[in-house]
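All protein chains but one are shown in place.
Chain IDs A and B follow the sequence of writing; residue 1 opens each chain.
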Amino acid sequence: MTAERTITIECLRYNPETNAEPSYVVYRVPFTDDMSVLEGLQHIKDALDGSLTFRWSCRMAICGSCGMMLNGVPALSCSTFLRDYYPDGLRVEPLTHFPIVRDLVIDQTDFLRKLESVSPQLAPAQPKTIAEGPYRQTPAQMDAYYQYAQCINCLLCYAACPQYGLNSAFTGPAALALLHRYNADSRDDATAERMDVVNADVGVWGCTLVGYCSEVCPKGVDPARAINQNKINSTKDYFLHLLTPRKG
Amino acid sequence: MKRSNKPIFWSLFGAGGMLAALIGPMLVFMTGLAIPGGFLLPPEAMSYERVLALARHPLGKFALLAIIALFLFHAMHRLYHSLHDLGIEVGPGRRALFHGLAGAGTLAAAALLLVIGT
Partner (left out) sequence: MAYLHTHVRPMQGWWRRNPFYRRYMLREVTALFVAAYAVELLVGLVRLAQGRAAYEAWRAALATPPALAFHALTLAAFLYHAWTWLEVMPKTMPFVTVRDHRVSDRAIVVAGVTASVIASIALFVAVRLVIAP
């Protein structure tokens, strides 16, 4: 039987109704080797301080709810383990670059707006009725967009992206990766409609390839690649537009 | 959303960055260390006669102009973005200044290569 150890978890606390500024509170949490950071937070809420507020759901890295800063690194609290922060302990903060609503909860409204702006749905040239049967794709056609479709909207990439932090008008990693996911899907035909978002200063051109987004993504989406290969597409589109202006 | 003009400058940035990645280190090594230091190559490799001959040859002119121009456009584009990264406000005026400097350097190089003759 392994002896139970204790780890310090320092949490950012912020109550908009009573605090002008966030502050930090240290909790001592008994833990076993199999406990995630999320379970550590749940212990705090259950046994030490019921007012601690944080988002979580699936506990298995598919819902995207539990993103937080763990020692300054964006991570899913359900997929990181307390044993890895022992004995120094860890500091838990809400995802950077987003406004804090309360404690570890951030305001994602801006991301939801960005997501809507990229038309994140399949728009086939010739939509099929159910009676006509399914759309067919070869393995190679699926491979072209599959990894970009793994995004769980956890926002770790936005917390990682300093360009989003410096200018929240930037469409951002996940939204642009999802834009590419649909462009790259053989069933979709709306690439032209999405070019406005791609071509803007706050579209792909807001990215300076820091690359930290792809580093922290828990699902291997690689948003850095999705954005930067579209710089080539945007450049082609730019010069095509220059050579063949369609509007007077 | 308004279409960005970044593609032009990004293409120049990319070309300059690739050139710098492919031959930049060797250029700096040869012209800044090996030849002046007489190490692996003799100092006379950059004598007046040799360099004048290079600058007068059409291929030499092309190479010198390409290197100076692309390195400048690459650097100015990146430094402009670095200012933004450091939180310094960089509006269209400053962007024009940075790219303008690269353009000026390019024109100066072209003018000098013309003056140097054939």
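Everything that follows uses one rule, which is that a contact is a pair of C-beta atoms (placed from the backbone, for glycine too) under 8 Å apart; a residue touches a chain by one contact, two chains touch by 3 or more.
Everything quoted here is computed from the prediction, not taken from an experiment.
Enquirer: Provide the residue numbers of chain B that touch the chain removed from this figure.
Expert: Output for chain B: 14, 16-18, 20-33, 36-37, 41-48, 50-52, 55, 64, 67-68, 71-72, 74-76, 78-79, 81-82, 85, 87, 105, 108-109, 112-113, 115-116.
Enquirer: On chain A, where is the contact patch with the chain that was removed from view?
Expert: 14, 16-17, 21-22, 72-73, 96-97, 99-101, 107, 109, 140, 143-144, 162, 165-166, 208-212, 214-215, 222, 224-225, 228-229, 231-232
Going forward, only the chains that are shown with their structure count from here on.
Enquirer: Which chain A residues qualify as touching chain B in the complex?
Expert: Chain A residues touching chain B: 162, 166, 196-197, 199-203, 205, 208, 231, 234-235, 238-239, 241.
Enquirer: Of all residues in chain B, which touch chain A in the complex?
Expert: 1-8, 10-11, 81, 84-85, 87
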